[in-house]
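What follows is a structure written as structure tokens; I'll ask about it next.
Left out: one protein chain. Kept in place: all the others.
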């Protein structure tokens, strides 16, 4: 197919291959968003009378055809098309002839990829938030059921203090709620309309950037056109930094799960359906997914590093380097969503082995220590006593729970503040729901019929 | 001196050395904050009658002595003291005898370092914000003066379009204003009181965590005590992620400065006082500081990587690994402040060589291209013409400015939206001022006399 | 298809999806190597009489069928097969019935992926070395042609000293020759046979690990079976660290190319066939591939970070995390090969614009400086003179070359040591050729007919 910049000379095949990379495959993710951007741009060109009413109608019809094809996976970007913008333009030209070329007035591919990426980000961040909230719900539900189950608290990977299973579980929900704040700001920074920057220096035409922004449901125009280009990669990085925080929390959850389900700890069991086996050791129940979550937190860190590294030290103005940020960005959004789903699934399949948690805790008790807590701690002398088989006063389940309850200050094991956490969770959900509705409404009005947005 | 955990056996000197690291030196930065935390904790212990009124007064007096010593750099943490907490406790014990030990009731050093770090973060983030705003002011002032000076806009590091010096300068201010949003959220996450977590599992005493939080000027209590410990490093990472974004913007500014002050580009000159020379090449005027800003953006990336790497994969509960996050955190806050100052200084010492910007732009003009802008672009044929010395119609300064002005859509070269940027800047400053006042007021009330907070 | 560890219960689809990742696609790269490993393992099992001669023949025939299918891209790993090992075993079982199961005696999939990866590494490192040498050849050839062309040498991105185009080009060849030493050691560490570790703790069977190692052309057995597992990821990291060094050199080459082909510098031109255009600016000749090389050096850094991050802090023994190192490893090897090819292509299409290099150099000359070189340096006073149009004594091409020649100490512009560099290059090639031959011969003997190794 014709490429937008083609001028009659042929490019070396190595160069073509090196530049194509996985572009056409990645851009399959951006078809919808590219069409939305084009619909808004066309409407604006109509409003400043660059397009006639008929031309606008023709373009709009053809663009909506693409949305329909995409909804059934029938719109394919050929490797020879290079990118989604070319693919869409070729379709428009095939359908509308020279009108298809006019839509390129007052914009460039730099503009288009920016708007595509922002819309993709907004759509996906809503999914991330929803899955994050689902995991919080699962953790708090589990915490509610297990807040009275004693469990040793660890420091330096040694049993140290009395804690509870519920306190442990709820700690991750609160971590994720802090992440939500980071995610929310990353969303806010993504929620500005880049269109009108063209190649980064604006155009000598009276374009209406605010109209395009409103039509696409952005909260504001990103003002300075040079900054529009400079923010490529930067905004992706801001998002991935927030995702990294989420993945690190999941990594801690995974590490705890892996330890607490070992034969040595034995605190938890996980249903068979979330485990896998081993070819040579058929009976073993491995929590492979948690190992992968742990590993993929590192993958996320590397994706963050990749984007930040690519944009560091670049001079102002569009640089081709930016294209290399697209893949890590899309992968990061996939990765976090899949990992959140997996963790929710595992939490929902988690059972406490109360024998093990009790037994472990009892091993940590002793008698006459200076601080009221310290005597519950294992140490050299205690171990020595254990080795000499000196019996310890073993507490019953009831006594343990009473001692848990005694830690009744805010956030303590006897008062883990689950109600407060629930309330914070519900408050956090609200603005996301409102923004999702606003976004959906804008797109719906733009498209005219249905929104073709991704639902999970 | 006596260490808090000392129990009669001696530790191998290699181990002592390995653990000490640069701790006592780093902790010199945290004396003030450690004392503030102790003042609040003591007041709370008094409120639940763990301390008598006399004990409280004695402790308060001794703690204020430390603040006075610190204000004149006379409070020194000896390497043998291990950390600031030990050093302060030793001072209290020396002054008040056994009362000095009682302040350790219901808290642990894990608690203390958390509160010290949060207070240090808050204090320093205010300084970062102030310096960021100062740079924005400098950039917008410069932009105002230079918004009518034409300059080539680059894509792919090639002259591409008509742009202006002011548009270029203002683009950095807008980038920094987006960073401010990230910084503000990082501040919000830091602004929760950790005290009361003790070793991470709370204490069986009716402590009043809300009171401590209010006394220290925190916006809220960090609820779940396990999450309090798990957030060590995590919150530092969130801050450093925001700082990384700032440094990347400065890195782009630095790269542009280095290019635009070369003999080849020659757009800008920088006053001698911000340049350095060279031993073997005495006449050369090097913009070394901009090279260092560029390099130190990478240092910031490494500091971010260090903190994120350290906390990744750690199980719940306090791990000694966290201690290793202190240094990169403190260094990151220093680094960003110094770099912001340097960039403000350089921007304030920047002069435009209008001959060079005009000449460069004129070289990019030609005649009969399809798009109204495209004919201003250099290309193979144009270069070939230049090589053949075919004369180009050279525009005068006035014509150029008129063409600039024609790009009068929002954010374009003829309408860079400096007023909007100024307004956004002023709005961004407001909440920081309010929070700074609230923080200062709280500390002042706690200390009773003066706040001993860092002013820049 | 049947999975090796399947035991009757079904795994949740989310878990399956999360674990599958891109495994079946990635493992398409490892078919050949998996079969080679199986051929050697089968031969060894025959030698210790675990397999009968007939069983061995049947297995060998079926394995060679797979090689033939793979050579024509007809052996496909279905996503349902999970990995290459399962896919191969399923094929064997389909062809040979229960014999196909016996080949799994005394090994595990952990073993198999290790041997596959090592063989893949060896095969690909030979290709990397070949492409690295090709680039060195191109650079030295270019250097030979351009060693007498004067060009300014830069420090701090400012023109500083007299240099030559050839000296510049040859500097990259020498950098790559240092990289070759790193690559060679990474190869040596990869060149140890892991087979016999099984799940990481050996097997209670008298297996002959040396035989397997010899059959596969490894230089030695990797002794300790726990270390065999612990080296997963570690050896991949060692290789990627060497590749990172190569990419950083290419990144510097790319940055220089991008600068030196700007209108501002104008030293070089690159043939049209390695450039691309721009949709909105049809005449512009962009060196996009060099921007991508620069960006992909950062991608390589991220791949290095990913592998190192994943393996850091893992306890001994196989962990599923290791699986996550496969993709960055394979991508890193692809990336470096493609980038080396691109750079060779660009170097071969590079032309010097001698007018520009001369002119630039002349601008750096002046008169009465203390050091013999220093007076050739641009500085504030010089610039001031230029601005006042004070004429400088302009040297002719001949004088410039004479001055170049005066720097005739080893490695200087007048004596760039191209002969020495050539000699070093030829010496470096030799061991790679010998090792390639030995490797090929071993595989040929193992397979019996042809080696099916990748040629570029």
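Lettered A, B and C in written order, each chain numbered from 1.
Just so it is clear, a contact is a pair of C-beta atoms (placed from the backbone, for glycine too) under 8 Å apart; a residue touches a chain by one contact, two chains touch by 3 or more.
This is a predicted model, so every value here is computed, not measured.
Of the listed residues B:24, B:38, B:87 or B:108, the one in contact with the hidden chain in the full complex is B:108.
Of the options C:12, C:85 or C:403, the residue whose C-beta touches the omitted chain is C:403.
Considering the full assembly, C:230 is the residue among C:23, C:124, C:146 or C:230 that touches the omitted chain.
The missing chain, though absent from the display, is touched by one residue of C:37, C:100, C:200 or C:217; that residue is C:200.
Those residues of chain B that touch the chain absent from the view are 4-7, 9-12, 14-15, 17-19, 21, 104, 108-109, 198-199, 272-282, 286, 288-289, 291-292, 294-296, 298-299, 301-303, 305-306, 309-310, 312, 319-324, 328, 338-339, 341-342, 345. Residues of chain C that touch the chain left out of view are 110, 153-157, 160-163, 167-168, 170-172, 174-175, 178, 181-182, 184-186, 188-189, 196-210, 221-228, 230-231, 234-235, 237-238, 241, 244-245, 248-249, 251-252, 255-256, 259, 294, 297-298, 301, 304-305, 308-309, 311-320, 372-373, 403, 406-414, 416-417, 420-421.
In the full complex, chain A touches the omitted chain through residues 155-160, 258-259, 262-265, 272, 278, 280-288, 291, 305, 309, 312-313, 360, 363, 369-371, 373-374, 377-383.
We adopt the following convention: only the chains that are shown with their structure count from here on.
Chain nearest the geometric middle of the protein is A, using mean C-alpha positions.
When you average the Cα atoms of each chain and compare centres, the chain farthest from chain C turns out to be B. Over half of the residue numbers found at the chain A and chain C interface occur in both copies, marking it as a same-residue contact.
Per-chain Cα centroids separate chain A from chain B by 26 Å.
Per-chain Cα centroids separate chain B from chain C by 38 Å. Computed from the mean C-alpha positions, the centre of chain A lies at a distance of 32 Å from the centre of chain C. Chain contacts: chain C has residues 272, 278, 280-282, 286, 288, 291, 305, 309, 312 touching two or more partner chains.
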